[in-house]
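All protein chains of the complex are present and in place, except for one that has been dropped.
Chain naming follows the written order as A, B, C and D, and within any one chain the residues start at number 1.
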Amino acid sequence: MRHAPPAILTHNVSVAFDGKPAVSGISASFPDCAINAIVGPSGCGKSSFLSALNRLNESVPGCKVDGNIELFGAALGRFAPNREELRRTVAMIFQRPVPFPLSIRRNMEIPITEHYGRNRQETAGRCEAALKSVGLWGEVENRLDMPATQLSGGQQQRLCLARALALEPRILLLDEPTSALDPMAAGLIEELLRELKSQMSLVLVTHNLAQARRLADTVTFFWMKDGHGYVAESGPADTLFNTPREDVSRAYFAGHIG
Amino acid sequence: MRHAPPAILTHNVSVAFDGKPAVSGISASFPDCAINAIVGPSGCGKSSFLSALNRLNESVPGCKVDGNIELFGAALGRFAPNREELRRTVAMIFQRPVPFPLSIRRNMEIPITEHYGRNRQETAGRCEAALKSVGLWGEVENRLDMPATQLSGGQQQRLCLARALALEPRILLLDEPTSALDPMAAGLIEELLRELKSQMSLVLVTHNLAQARRLADTVTFFWMKDGHGYVAESGPADTLFNTPREDVSRAYFAGHIG
Amino acid sequence: MSRRAADRLFRFSLRSATLAAALALVFVTFFVGYEALPALQAAGAGAFLTDPSWHPASGTFGLMPMVLGSLAVSLLALVLAAPLGLGAALFENFYAPPVLRGLFQRAVELLAGIPSVVYGLWGLVVLVPLIAKHLAAPGTSILAAGLVLAIMILPTMALFSSAALGAIPAEQYRAASALGLSKWTALRTVLLPAAGRGIMTGLFLSFARALGETMAVLMVAGNVPQLPSSLLDPVRTLTANIALEMAYATGAHRHALFFSGFLVMAVTLLLVTLAGRSEKKEARP
Amino acid sequence: EDIEKARLSLTGSSTIAPLALEIAKRYEAQNEGLRIDVETGGSSRGMADARRGLADIGMVSRRLKAEESDLTAHLLARDGVGIIVHSSNPIEAITGAEVTSIYKRETRNWQALGGPDADIILVHKAEGRSTLEVFLDHFKLDNPSITPDVIVGDNEQGIKTVAANPAGIGYVSIGTAEVAIENGAAIKLIKLDGIEASTATVADGSFPMARELNLVTYGEIPENAASFIAFAQSADVNDLIKGQSFVPPRR
């Protein structure tokens, strides 16, 4: 009997900027249909590691990624024919919502037509479905031509989610997606993530331990040594929060350090 | 029998930008010789309130402060003859360390000579004492003419502390003083704050609940309503953390929200 | 065309356009240098400096009068404009009341936008007669040219100083205020040193602009190629010399003019490089 | 191709330019589709442009020298170079010796010539100008030895400068000066060695500092340039020449 491969499997991954490693030796496995939290203090390379998963830091000058990354059992290169396709499949959401300074409609349309061609009806359909899935449709249905930047922070972040979901990704990378939002808006997003995990694998970088406790199925804890990040401990959320094995994890989760 | 007045007593203070209140109705009392933590979610006006205490947001265009502030029982206007004197007495440390882009020596000297006049020996003495009190003297003694910007983040923040302490303030305002630092450097600063509280009143804004638990004697918890911040609950740290009265405080300290 | 092919073509045209733009400089420098070279070969660099006079018709090509003329006029302009420009920047950023600040900023920007030939016109019609009447006729002189240039480069100096001050993070001034420093102490000890390199950049570029200006100077300097001995003497600058004589110059004369063009270019490029240097060092910490 | 044919350009002497402009206007009116552009810059520019092919025809306000025989001169009119002073200056006549002494800076004040007590302001022409060459030739002056107060280019600039300086002295085309004086410029032409500086004295050959006004061409002359030159040399333009206060050549 064969197990289904994990959504993401990394082996000995390191990310360096100008030859200086930010993280190194990261071996991790993130199952499908789960929320996988990455926690750890500031600067320990969580974001750097996350962007390695969809090759987003490839275009950062001086950035070098080493090691093996497999998505659904296939090496990154074989999994998607090119970068654009990879990024459609492995979507990413940032700390600050990044709506383009265009109308809500254009924000949705541009990526859709880029990947699925110019077909007005299909585009409109995908747009509506995605906005509905993030619960934004009702709020903006009648003002799709309003500048997206006029939405509130939480709405903007939901728009960014919708924009990515419209492309039907299989993996969703989230880099502190709620830390710039007010508590109510953050609550809405958390709910959404819980719903989304039935359809895809989510990797959630968060500063907020409480949030990780509320959402995570697995937890990967990054810590720093010799100026770069490494995985201090990882496993199911319950185990990590309640019975951490390492001293540093114990101190961190208890709030003594970090 | 008369009680010593608290170091800071505010009554119904509000801060508005361009007519839009950021916080309002803040009545708080911070005792002397204590670390008084202010916690709360992002954007609820902690920084705005803090800078009202030494009139630093006076120079921000469009900013208006209302309400009463008393320092050691005296109204702000009577407590210090002018702004410069007020700020010497009520020092402030920011989230990012702000060393002037000059040598370490100049960083220390400029404020000292401004307030105590040009006396080489006295200046050098104050400078040394202050650097010693933050534990930086040993590290920089031999390179005082090095640009301060070449210090590490933690050293920079300690330099900023020393620069302020050299002026013998009676109140120290700290706006997330460790959030831009790595955990080790943050630990050093925390230790320092603990030492300082024997000499002055500290007001510490922090995002980091664990830090507040570690350091605070009193806690003031800001929350948001109708787009502006207010004090949801305040009191001794033990009470607030262990037996909060308000629902919102309970949820926040338990990590359910925010 | 497929999306990927279009994208590839786009990236290609980015590179080609950039290459073309970069080659423009190489070409301009090369060409002017190439045309100047025969002059050097014929006379040697020394002759241009030692030959006391510029009389192409008699075959003497001494650049010294023009070199001194250019220097005198530009330095006078700089001495006048630098402190005023810096003062303007401080005024705008720290002293002007809010009502005046916008107005002032606008005024400086507009002054910067006024074409040099208009300053020249003003100099010729208003300034030169004033000098002729009160100091010495005919008024066309180093003084007139220096004043016109000073007004011309003043906005440059002001804008650069202002930008340099503006580039300092607001936190710096905030931190200085939080330490109870008075305004002038904060400016003198913290902000001005921090903006120093940016201000130097403005100084270099203003000087370069003054050296390179042609027509406004030509209109009010008198254009006599001689070694000046007082501020009220007429002079001819290197650039004015080119403008006056390029139209008919041939042979050695033409090469000599190209050489003086090359000289001005070399000096301005040196200044621009110095300016760039000081900017870069600024960016480092 | 077509455009090339339909365009003629003349550059050079500022003395000739106003006349050439008038002639061109009349010629254009007679030859539809032809455009003639005229620009100044000095006689030397005219010669240089003609040689380099930047202009079809050059304008030169003096006789060609022996070493300029690569160019062909086409005589257009005659003119003189007259000494001018400010119209408020009481001086009415000057001698060659006085001019020499003024330009050598031996005489520095108008008082020496019976004028007001004012330092003489020397207005001098830039090199490359025929007017300068004719002047230097006539007075046997060596240009490098002259240190003027102002150097001017076009005749008009010289007139303007003298008009702006009551103590100024300069020398310009007589034709241009006469037209300017008619238009109210604050200058006057003064007698040189007792001879009136005017179109009349140029015409009768008595004015000493007279000169030719030439159009010049280099190499083979294109069809349309040749016919324009022929027109400019015909009696049809005599009225225009006189209108600019020049003297038509003996045809």
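The criterion applied here is as follows: a residue touches a chain if its C-beta (ideal position, glycine included) is under 8 Å from a C-beta of that chain, and two chains touch if they have at least 3 such contacts.
Simple rule for what comes next: contacts and distances are computed from a predicted model.
**Student:** The chain dropped from view, which UniProt name applies: "NADH-quinone oxidoreductase subunit K", "Hydrogenase expression/formation protein HypE", "Phosphate transport system permease protein PstA" or "Dihydroorotate dehydrogenase B (NAD(+)), electron transfer subunit"?
**Tutor:** "Phosphate transport system permease protein PstA"
**Student:** Considering the whole complex, which of C:Ala39, C:Val108 or C:Leu165 touches the chain not shown?
**Tutor:** The one listed residue touching the chain not shown is C:Val108.
**Student:** Quick one: which of A:Leu9, A:Val98 or A:Ile257 touches the chain that's been left out?
**Tutor:** For the chain that is not drawn, the touching residue is A:Val98.
**Student:** Out of A:Lys64, A:Arg106, A:Arg170 or A:Arg250, point to the residue that touches the absent chain in the complete complex.
**Tutor:** A:Arg106
**Student:** Can you list, in ascending order, the chain A residues touching the missing chain?
**Tutor:** Chain A touches the missing chain through residues 54, 56, 59-61, 83-88, 91-92, 94, 96, 98, 100-103, 106, 110-111, 114-115, 145, 147-150, 160, 163-164, 167.
**Student:** Where does chain C touch the missing chain, residue by residue?
**Tutor:** Residues of chain C in touch with the missing chain: 3-4, 6-7, 10-11, 13-18, 20-22, 24-26, 28, 31-32, 35, 83-84, 86-88, 90-92, 94-96, 100, 103-104, 107-111, 113-122, 124-126, 151, 154, 158, 182-185, 187-188, 205, 208, 211-215, 218-219, 239, 242-243, 246-247, 257-258, 261-262, 264-265, 268-269, 271-273, 276.
**Student:** Kindly note down the residues of chain D that lie in touch with the hidden chain.
**Tutor:** Residues in contact with the chain left out: 3, 7, 9, 14, 18, 35, 37-40, 52, 54, 153-154, 156-157, 159-160, 163, 180, 183-185.
Definition applied: only the chains that are shown with their structure count from here on.
**Student:** What is the distance, in whole Å, between the centres of chain B and chain D, each centre taken as the mean of its C-alpha atoms?
**Tutor:** Distance between chain centres: 83 Å.
**Student:** Could you tell me which residues belong to chain B and also touch two or more other chains?
**Tutor:** Expected reply: no residues.
**Student:** Going by the contact rule set out above, which residues of chain B touch chain C in the complex?
**Tutor:** For chain B paired with chain C, touching residues are 54, 56, 59, 61, 83-88, 91-92, 94, 96, 98, 100-102, 106, 110-111, 114-115, 147, 149-150, 160, 163-164, 167.
**Student:** Which residues of chain A touch chain B in their complex?
**Tutor:** By the definition above, chain A touches chain B via 41-43, 179-180, 182-183, 186-187, 209-211, 213-214, 224, 255-258.
**Student:** Under the definition above, what is the set of chain C residues touching chain D in their complex?
**Tutor:** Checking each residue of chain C against chain D gives 53, 55-58, 60, 129, 132, 137-138, 140, 222-226, 234, 236, 244-245, 247-250.
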